[in-house]
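Just one protein chain is left out here, and the rest sit where they should.
Presenting chain A:
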Amino acid sequence: MDDMMFLTFLATLAGAAWRLATPLIFASIGEIFSERAGVLNIGLEGTMLVGAFCGFAAAFATGSIPLGLLAGIAGGMLFGAIFAFFTITIKADQIVVGAALNLLGMGLTAFLFRTYYVSTGKGIEIAQPVQIPFLSDIPFLGEAFFRQNLIVYSTVLVAILASLVLFRTSFGLTLRAVGEHPKAVDVAGRDVASYRYAAVLVGTGLAGLGGAFLTLGHSNQFVEGITSGRGFIALAVVVFARWSPIGAFFVSLLFGLFYALQLMLQAQASIVVPYQVLQALPYIMTIVTLVVVRGKGAAPSKLGQPYEMR
């Protein structure tokens, strides 16, 4: 491969990496909100599936992508409300409830899809790339970064906004305090439970958005289990990013790169490794990430623990 071709390959790779990172960026930033408030939501996978399905169903009915995205967020938050009710109000074990919601999300979306949509066999019109004037004409860089759809661009905004909210507002400060020292928040007269509810709802709304991107901005169809583990990979992204939204943006990009490499290398006939090795790449890298980055120290100290008022 000559230099020009290689540069084109890199540009396409970078563009694909960002696109494939998008659902992870939304989901992991959402999970950061929730975990910063002390709530570990391993039901992210099921939540993303619900978002993907709701987004698809709404766009299918109305033909509108913005409405689809809103439906994805709403679906995620509805699922989040169930999670919050069980873990915060009833104070049930967060891991058990998360595992149940994963089953429920998988089951419900597959059930409804098979009942109403599978026989239609029709897809939807997905979000089209928007070329940014001038910038998109830059050789290679333009191809990679300035010819994406609006959902992909919005990840930058979400990461910055999330970071500002978490670290520069009093809401963010209280939210983080709820995860570190809920008793202090309680004594200061603020309601721990409502902050946790807010954190979970923001988190699952973003996870729903990440799921909706899969059907509205990436593939034009809902497929059973379309998230294929992204909800779990997002959990590892959070650890790697040390619970920072900006960090999660870049770590997700890294994982997006693994996905993109897998897709692009599969298309290369000259590659000798079996395609399954490439397929396993994101999963293997997730494990490697957890081993290399021992992020326990940065975790919110009350992560996973219900708050009992005494």
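Operating definition for what follows: contacts are C-beta pairs under 8 Å (C-beta built on N, C-alpha and C of every residue); 3 or more make two chains touch, one makes a residue touch a chain; residues count from 1.
By our rule, contacts and distances are computed from a predicted model.
The unshown chain of the complex is recorded in UniProt as "Simple sugar transport system permease protein", chosen from "Simple sugar transport system permease protein", "ABC transporter ATP-binding protein", "CoA transferase" or "Cytochrome c oxidase subunit 2".
Listed residues A:Met4, A:Ala61 or A:Val96: the one in touch with the omitted chain is A:Val96. When you scan A:Val130, A:Val156, A:Ala184 or A:Ile284 for touch with the missing chain, the hit is A:Ile284. Residues of chain A in touch with the missing chain: 42, 82, 86, 90-93, 95-97, 99-108, 110-112, 114-115, 224, 228-229, 232-233, 235-236, 239, 274, 276-277, 279-280, 283-284, 286-287, 290-291, 294, 296.
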